[in-house]
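Take a look at the following structure, please.
Missing here: one protein chain of the complex. Every other protein chain is in place.
Order of writing sets the labels: A, B, C, D and E. Residues in every chain begin at 1.
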Amino acid sequence: MLSCVAVVRSMTKQGCGMDLMQVVKQLERFAPTTLAEKWDNVGLLIEPAKDKVVQKILLTNDLTEPVMSEAVDKKVDLIISYHPPIFKPLTRITMGHWKERVVASCLVNNIALYSPHTAWDKIPGGVNDWLAQAVDIEDIKPLIPEPGAEPDTGSGRLVKTNMPLAKIVSALQEHIENDVHMACANGHNSNFNVKTVGICAGSGGSVLQGVPADLVITGEMSHHEVLDFNHNGTTVLLCNHSNSERGFLRQFQGQFVDRLKGACSVMISEMDTDPLTTKQRAN
Amino acid sequence: MLSCVAVVRSMTKQGCGMDLMQVVKQLERFAPTTLAEKWDNVGLLIEPAKDKVVQKILLTNDLTEPVMSEAVDKKVDLIISYHPPIFKPLTRITMGHWKERVVASCLVNNIALYSPHTAWDKIPGGVNDWLAQAVDIEDIKPLIPEPGAEPDTGSGRLVKTNMPLAKIVSALQEHIENDVHMACANGHNSNFNVKTVGICAGSGGSVLQGVPADLVITGEMSHHEVLDFNHNGTTVLLCNHSNSERGFLRQFQGQFVDRLKGACSVMISEMDTDPLTTKQRAN
Amino acid sequence: MLSCVAVVRSMTKQGCGMDLMQVVKQLERFAPTTLAEKWDNVGLLIEPAKDKVVQKILLTNDLTEPVMSEAVDKKVDLIISYHPPIFKPLTRITMGHWKERVVASCLVNNIALYSPHTAWDKIPGGVNDWLAQAVDIEDIKPLIPEPGAEPDTGSGRLVKTNMPLAKIVSALQEHIENDVHMACANGHNSNFNVKTVGICAGSGGSVLQGVPADLVITGEMSHHEVLDFNHNGTTVLLCNHSNSERGFLRQFQGQFVDRLKGACSVMISEMDTDPLTTKQRAN
Amino acid sequence: MLSCVAVVRSMTKQGCGMDLMQVVKQLERFAPTTLAEKWDNVGLLIEPAKDKVVQKILLTNDLTEPVMSEAVDKKVDLIISYHPPIFKPLTRITMGHWKERVVASCLVNNIALYSPHTAWDKIPGGVNDWLAQAVDIEDIKPLIPEPGAEPDTGSGRLVKTNMPLAKIVSALQEHIENDVHMACANGHNSNFNVKTVGICAGSGGSVLQGVPADLVITGEMSHHEVLDFNHNGTTVLLCNHSNSERGFLRQFQGQFVDRLKGACSVMISEMDTDPLTTKQRAN
Amino acid sequence: MLSCVAVVRSMTKQGCGMDLMQVVKQLERFAPTTLAEKWDNVGLLIEPAKDKVVQKILLTNDLTEPVMSEAVDKKVDLIISYHPPIFKPLTRITMGHWKERVVASCLVNNIALYSPHTAWDKIPGGVNDWLAQAVDIEDIKPLIPEPGAEPDTGSGRLVKTNMPLAKIVSALQEHIENDVHMACANGHNSNFNVKTVGICAGSGGSVLQGVPADLVITGEMSHHEVLDFNHNGTTVLLCNHSNSERGFLRQFQGQFVDRLKGACSVMISEMDTDPLTTKQRAN
Partner (left out) sequence: MLSCVAVVRSMTKQGCGMDLMQVVKQLERFAPTTLAEKWDNVGLLIEPAKDKVVQKILLTNDLTEPVMSEAVDKKVDLIISYHPPIFKPLTRITMGHWKERVVASCLVNNIALYSPHTAWDKIPGGVNDWLAQAVDIEDIKPLIPEPGAEPDTGSGRLVKTNMPLAKIVSALQEHIENDVHMACANGHNSNFNVKTVGICAGSGGSVLQGVPADLVITGEMSHHEVLDFNHNGTTVLLCNHSNSERGFLRQFQGQFVDRLKGACSVMISEMDTDPLTTKQRAN
């Protein structure tokens, strides 16, 4: 859970708010939703009324029910949830399923909802570039460059570096402010000097598949995927899914307040956190 | 458009209202949603809050935006819309599409939504049985009996009768209170004595396909389907889609007030009407 | 039903006839069958014998059994049926199904059969351009331009005009010589001044989908499609499927006689008519 | 090519003919078309007119153009073609493809067409039982018994016998009156004593797959299928496709004349023959 | 990694070995491969030669290359690998992919390979029942009972218990001899008294979906699956994939030595271990 302080830069019209469609326009400028994957569901997902004015914005990685309650309590006007709360399309909106309750709560409480997901993953300076900052970067480029897009745009990242594995583990722990899970390739150990790193925030098994790297860093990966990487000479570091993404919100927070010229207050959720924690076996 | 008068029977606790889940239970008793087709989307589609109490119910065939405005103006608690307003599953709820606006309006205005659709088509005393009342019925049975269900349950109806075609046309016009479109089978004319009639409210092309009847009555049918029926010796009468269904609402209105023992007021929409009208060419 | 007069221009070799393959070549020049949709079945569908000579040609919209009888009675050599009588491929040809009877009748009576269908829809001066003549045309272009084809070729038409809705209704009734069915968009009325019209002969629901027009004119459309158009601000005028197409035959008749230089007589069917007629409810 | 003599038994009403539908009824009694495979296209495939009377019937294995000419020359009323001439459904009937020419010729010359195909394969006393007569039969049963059918009905046959391979080859040559192609299993030779034989007329690769037999006899089989059988210890004898089926026609001819009580004359085609002949390399 | 001691019970014919097919028969008696899922690939996967005699057997959860080297070094005759090393079917066997290298190594070193996978999951006393021993069991039954099988057979387990969550966590750590990852349901904490537990060794997301339990225990689960469980009131405990399965090998080892009556020596791999370990962030 990130420490949560609303960032509102000093400005003339502080608190005046901004029309929702103007905020969406700024979000699109930051990261065009046309970049998102075909299977993804991004952009303005809930618009509770016409001509809605936005004063308070809440950033979250996952729009869980505790985060939803927080949004209602704080009377925010717009939630920006990195993961889209509507992914499987809805055939009904009832109190019987948590995702439907979240959607209903947004509408009933007049809160708009925007999700960027894979658009944020792909942009230069986006989620993957943030995750890559855990290592010393000598060179960085997308693993799958986006056809027809700006340079440095695309899925995943391939980083050139020059660090011992143990040092990368420590640096990554500090960067995500959390534990890390490691699977060493045959022949690697703490002193192994890592030259190339594949990066993919979230669930990176398919984007990283076959990447020629000493190390891959991602959020989660299945057992059989991990074995494949290790046997191809690649060590695996897992952060837990949302811990590989959440820290980007703080970087975004500052940038977005500037883009909005202070018209809105931008907060990071205090309730948003990765669900998993490791319980170490006592020795 | 049906004349719209709220039916509230004299009773002791008139106006007290009823819990939404109790109203849904009565709707399920009237026509179990398990009867609906696999491809259909029926039941409680919008539940805006827990423990909602229902005092006013609005019946409509289609939940168009004029009907939605009427519901808001009349402060109803529950809309029963024969056709499900959510059919193609929703990936977002914005002001950009009329079906999403309707869904948002229900939630923002705290109005629940229930759709029965093909469950009402199949039950004895349902929409198809209501449409069949246009002809003198000597015998009636479902075209596709529902496996494992009560007798007289199923899709479409096959009616035995004994009426000249011209008389059926007039009777159908009176029953649906509207114009009728006719395509005569080769060899049929106004005096042709009809013995068997296939009935299917709505869009009956596939349910009625191959039915061995002198006549079929449905709401709409494509040109090539009409030609097929005519060449198989079957005259076709079309009512327009919703005109083959809407009149059932008045029959349902009375029955449902009784089921609810007057706890809720049940109105029929004044704005609900078939979109199409025929403009006759001046001679 | 169009008035039926065989058009045979005065010429030197009147009555001499023309080889079937030469007639087909002229039909291909008029509208190349390569323009037809992938799912369509167009061109010479029945060729009963080699080296067939054509003296009499019958034009029809649908090759129904009454039209087939007319063709046999009039001893025609070639039927040009706008709609292909063979659409679902045949596994047998028996007396048990009307389409198989029609095919057998052509072969037994030595009558060839040609269908142009969507090739005629797409060409400049084809069926859609004919239907568009119902309105005052300020500008006209295809809705879906045909890649790699002549200009003005493609599916559907988008017309710029400047007429009150009521005047368009009258003009359309005169153009198709028949009744018209109307569904008004929310906010439209008889005086609404129409600026843009989407046109699609036949069943236009999918070609017209999402067209940004005040009005669409087509032959038939389903109830739920009509509601969608009306809620998107588009009024709908329906002609009945074949009434949106049939009138083109008269225009074609004259052009084709000229192309054949009078070698063949070209008749329009007297039995071809839309199967549906509207029976108005007496007030 | 089988010697062709029309079989007309002495009878009272010889030459009087029989209504086509009565002949079809007798064909259905001989082998119900409900037995045919789902993918097959059997039964009355061409019925050129109502109330057709049949006096002359022509039997053939394949309805090639030479056989079609023979049928026209001999003025037959009905062709019974074991293989269905319409297999891939027809989208048109022109002079451009031989199968369409055959269909047109049937209709133009008022000749009906019936195909039994896999229905004849499955019945007791059908094509597979005929082919099995090439070996001494100690026991015989279907390879794939037909669910719900008479005993001894089904696809393929499994025969118990006791003959040296060389003797079976000679007997099969005599039975089909033609050459035979052989692929010996590893370890088999002319003296190998065959105890079990899998039989499938026509193209038997899939029906015979995995059959536990010393030998399989069929019409044709692909190279890779032959290698599989040989490596599973099964010798393969191939007759050429139609040579494994054609001889059954003579057996059917006598039986069917009796069924029709002499009302029709039943001929075997003189032009029907397997297309392939082996040209031996001169030594 | 389990401590590895070959278990060879005292017996008369110790070291004599057993024919591979006899060992396979005993494995089938222990858990019939017909129980395995349709998508699985189980049973004898590599048989390097006919009439192979088995003296040494190595048990492993995953047949990684370190385990393969161990097997070669220890000159084992048969590897029993819980996970099938051949899962995606092979189009070639080269040195370029680790799974192909493992297969080649088995064949070149004359080592047979058997995988039981989901057959072992489903049997009573199998992998899921072993995992369930981590909690106090008041009642236990399969989540998806196997149709037509012995009682207590099927996928997953549903356990009734009565333990505080914190105590289950400790017990599970001891049972798997490793760390555990936890995601608490909204409202749960260490003192929450667990009454029902869903169990699924390996990757349990789909088998456990919708299970009405206070807690689920499995090997691995995706982030979005974990959020769903937590919002449905279910706490999640993850062991890492193979740690939820590996401990069963020791239980199997003893049972199988008895079944083989000491004819073979049965070892557990010293090199088999879950690839992932958690690196805790220093505070």
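By our rule, a contact is a pair of C-beta atoms (placed from the backbone, for glycine too) under 8 Å apart; a residue touches a chain by one contact, two chains touch by 3 or more.
The model shown is predicted, which means the values in this text are computed figures rather than measured ones.
Participant: Given that one chain is not shown, which residue among D:P66, D:P124 or D:P145 touches it?
Facilitator: Hidden-chain contact among the options goes to D:P66.
Participant: For the full complex, which residue in D:K25, D:K50, D:K75 or D:H231 touches the chain that was left out?
Facilitator: Counting the whole complex, the residue in contact with the absent chain is D:H231.
Participant: Looking at D:V23, D:V180, D:L215 or D:L260, which residue reaches the missing chain?
Facilitator: Selected residue, touching the omitted chain: D:V180.
Participant: Just name the one of D:I93, D:C106, D:V169 or D:C200 that touches the chain not displayed here.
Facilitator: Considering all chains, including the one not shown, the answer is D:V169.
Participant: Hey, which subunit D residues sit against the chain that's not shown?
Facilitator: 62, 64-66, 83, 87, 98, 169-170, 173-174, 177-184, 186, 202-203, 219-220, 222-224, 226-228, 230-232, 236, 238, 240-242, 274-282
Participant: Just the residue numbers, please: which parts of subunit E touch the chain that's not shown?
Facilitator: Residues of subunit E in touch with the missing chain: 41, 43-50, 86, 89-96, 103-104, 107-108, 110.
The working rule: only the chains that are shown with their structure count from here on.
Participant: Which one of A-B, C-D or B-C makes the same contacts as A-E, at least in over half of the residue pairs?
Facilitator: B-C
Participant: Approximately how many whole Å separate the CA-defined centres of subunit C and subunit D?
Facilitator: 47
Participant: Distance between subunit B and subunit E based on Cα centroids, please, to the nearest Å.
Facilitator: 56
Participant: Can you give the whole-Å distance between the Cα centres of subunit B and subunit C?
Facilitator: Each chain reduced to its C-alpha mean, subunit B and subunit C end up 34 Å apart.
Participant: Going through subunit B residue by residue, note those that touch at least 2 other chains and give them in order.
Facilitator: none
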